[in-house]
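Before any comments, here is the structure.
Just one protein chain is left out here, and the rest sit where they should.
When the chains are written out, they are named A and B in that same order, and each has its own residue count from 1.
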Amino acid sequence: MRRKVLIEVLIKTGNVVAAMTVGLIIGGLIMQAYGYDALHAYYSLLRHAIGNPLTDPYPLTSTLSLATPLIFTGLAFAVSVRSGLFNIGVENAVYLGALGVVLASGFLKADTPLVLVIGSLMGLSLSILFALVAASLKVFRGVHEVITTIMLNWVAYWLVEYVRVNVFPDLRDPSKTIPVPPSARIPLLVAGTELSVSIIIAIIASLTTYFVLWYTVFGYELRATGINLIAAKYAGIKTSRFMIYSFLLSAVLGGLAGVCEVAGRPPHYSITTGISNLVGLGFDGIAVSLIGLNHPIAVIFASILIGALNSGVRGMQIEARVPFELVRLIQGVIVVSLAMPGVLSTFRKYLSIRRGRMEVVS
Amino acid sequence: MGNTGDTGSDEYLVLMKNIVKIYPDGTIALRGVDFTLRRGEIHGLLGENGAGKTTLMKILAGILKPTSGTIYVVGKKVVFSAAADALKLGIGMVHQNLSLIPSFTVYENIVLGLPRKQLLNARENINKLMSLTGLRVPLDERVEVLPFGVKQKVEILKMLFRNVDVLILDEPTTNLTLTETRELFNMINELKKMGKSVVFITHKLREVMEVADRITVLRKGRVVGEVPRAEANLNLLAQLMVGRNMISATSRETTTAGEELLIVRDLWVLSDLGTWAVRGVSLTVRSGEILGIAGVEGNGQKELVEGLTGLRRVEKGEVIFRGRRINNLPPSELYKLGIAHIPEDRTLMGLILDFTVSENSILSIQRSTSFRGFLNTLVWGRVAEHALSLITKFNITAPSLSSPVKYLSGGNQQRLVVAREISKEPQLIIAAQPTRGLDISATEHIRSLLLDFRKRGKAVLLVSSDLEEILQLSDRVAVMYEGRFVGIKNVSELTEDKLGLMLGGVSD
Partner (left out) sequence: MVIVIAVLLVVAAVAIYTFLPTAPTTTPTTPTTPQLNKICIVYDIGGRGDLSFNDMAYLGGDRAARDFNLVLTELQSRSESDYLPNLRTLSRSGECVIIVGVGFLLTDAIAQVADEYPNQLFAIIDGYVDKPNVLSVLFKEHEGSAVVGALAAMIAGYYNKTTVGVVLGMEIPVLYKFEAGYYWGIRYGQEIFKEKTGREINVKILFTYTGAFNDPARGKTATEAMLGEGAIVVYNVAGATGLGIFEAVAEAGAREGRTMGPPFGIGVDADQDYIKPGFIIASMMKRVDVGVYTATKKALNYLIHKNETKFGGILELGIAEGGIAMSRVEDLETFLELGIQAGTIKPQDKETILNAVTSMRNSIPSWIWEEAYKLQETLKTNKSLEVMGIKFSDIEAMIPFTADTIANLRSSLGVG
């Protein structure tokens, strides 16, 4: 039995590796076509994503620090997929989590760790509030969550922008909100890098999520709801309640990403213009979750993979002199290839459910 | 009728010869069927579930490909690769569950997919066709707001607008009210006058007698009779449909029925379409007995079971279990009271295919304290013990406890469901189609488990469209027809003739 699990893990890892190889080859061909040295580019990508951690940990810490928020958002999305939802609202949870910390910094006006505690609570409450809107519309009115959460994302976006511009702007630099006070910041794990204690929180969140999903009655019922609604109802599970729980769980995890970004990432410790330091983290979580096949532990590794890409593209620009736009293109190709196995299996599941229903009908 | 070999003859509009259909999963649906259809004829195709009626007609309509056999249309051999091919030759089928687009208007649905040329005068032509056939439908209404009967008219009109000569109707009266049925029959007769041929698939004896010119009876993939209406009577048809020598003396120990466990009074339940699926059913199940509910599928059995198990709202009536009113209690409460449920579809309801054997072994009892640890954790060790005991006690073959049940054979999947439900130690098991699609050994095993359960003084409410199963297991049998019971009888009082008549909706 253990061997089987190991084999399955190996096969799935192999899928990821195969997918990445395909992505790297396509990306390499594109670079060659544009006249850049693909081998050199990938070599410098690796150098800046991992480097040699023994002599110089900086590239690796950079990778891990960029992976941190993705672990949270990837988890948030994985939880929603596990419960049968496609919750795009992780994105707004990130904004609102961050907003909470900024609001606390602004209201308390004191340099105390209390700001982080109260701020997190405020941020998570806000993201939960937004999630409840989408959840109730889904459960009571049958409105599809993709629609509502996309709209709520914009509501949250402009709410945060309003606060940044009108309520708590940094008068020294009006492109940002006021910063989180120093003693309320999440400390760095390695001095002189961007890697903060957030990553430990993220890993704890992963392990907790894994435990909850597979080792509690709650997780059992949540997963049952996600895979087969009819069977879940048969099993006496109050499925709409679990959809709401799933929304809330995603909101908390997404909110934590926002909290950790704004309280744990040097040098700004604030929300910047256009929320540009947070925008897209929720959407990247979708990719991470798909690469990690919606498994909480695999999400950690998927996040590190994406973190490595984000960190390594620096090297492609500096050393291989590949222009940024092309670098982003290559990155996109690789991410899409990586996500392919997850996309396929998710869709296959969806299709088989549909097909199953049709066979029953006919 | 001696002319069937002459393929060049156009006595028959349609001639199907020696049609065999074996589905990819090995199910043999048709075992060499001949079928003929004349011009301007209403041809009844009669049979119970699984007789092969729908499969045969889907082949004629080009939706399914026969495994072997030939089809002639107007004397010419044809091979259909899609429904469109059959439609070109004037053969169209109206399915039991209609294929209209709900958010489109009636007009849009009728002209959907037609070439541009035909759209020019489409509205005018549809109006003409409506006055010609008497089929009146509101062209600019959205389909989703129409009642089922009108939707069916739309579908028929859609076919007629494509100039079909052969119209196949698959159980068209299932969801119709009495008046609507009447209208439908009038319409069918109009079509006949216009020279169209109609194939009328049904299991309802009276209806087929009323409307058909000729009746072909199918049983288990074979033609067992082809009768002109003049020669047909209810008894003959019922006999042909059900078959002889079916009631075999099964060695069943007699038990004395005890207290009344489940009492149902005047139960009314709606179908998904919002029509009454269960119309005032009353029944009693005593401990130590198996009450069998027979009937052709689609007569309200599914809704009855769901109403009793808390999965569908009971609109009217009373359900009493061991003296307690249990109307509309959630499933979890019913389980606690001692009702177990073997659902009719194990892959969609009884099991979660992607869950492991262990996980599925506790589906619906996941909250039981025997598997719960500190802080509502699931103690997988105890779950595995439970799963293992089911596997050994009930002879289930599974690769391992941690493999998803989708890798188990159908028989083992169903064994797991039955084992799990019995292991709950309920007072009553509501078992719906418990052996459908299983091989002989699994079927026998599961039947013996149910009999064993009865022997222990418990009760079973068995819903099955498999007559053999009903007769083998039940102490008393009720037949469900159009949402009602056609009668409840002791199994000893039943003859196949009687049963056939009841299935076809004829009570004595």
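FYI, a contact is a pair of C-beta atoms (placed from the backbone, for glycine too) under 8 Å apart; a residue touches a chain by one contact, two chains touch by 3 or more.
Since this is a predicted model, take the numbers as computed values, not measurements.
Peer 1: Which of the chains on display does the removed chain touch in the whole complex?
Peer 2: Listed by label, the shown chains it touches are A.
Peer 1: With respect to the chain omitted from the figure, which of A:S125, A:T216, A:S240 or A:T273 is a touching residue?
Peer 2: Candidates A:S125, A:T216, A:S240 or A:T273; residue touching the omitted chain: A:T273.
Peer 1: Touching the hidden chain in the full complex, which residues of chain A are there? Just list them.
Peer 2: Within chain A, the residues that touch the unshown chain are 11, 14-15, 17-18, 20-21, 37, 39-40, 43-44, 46, 48, 58, 62, 65-66, 165-166, 169, 171, 173-175, 192-194, 261, 265-268, 272-274, 276-277, 279-280, 310-311, 313-315, 317-321, 324, 328.
Here, only the chains that are shown with their structure count from here on.
Peer 1: With chain centres defined as C-alpha means, what is the inter-centre distance between chain A and chain B in Å?
Peer 2: Result: the chain centres lie 47 Å from each other.
Peer 1: Report the residues of chain A in contact with chain B in the complex, numbered from low to high.
Peer 2: Against chain B, the touching part of chain A is residues 1, 4-5, 215-221, 223-224, 227-228, 230-238, 349, 356-357, 360-362.
Peer 1: In the complex of these two chains, what residues of chain B are touching chain A?
Peer 2: Touching chain A from chain B are residues 95, 97, 309, 311, 330-333, 335, 341, 343, 345, 347-355, 359, 362-364, 366-367, 371-372, 375-378, 380, 400-403.
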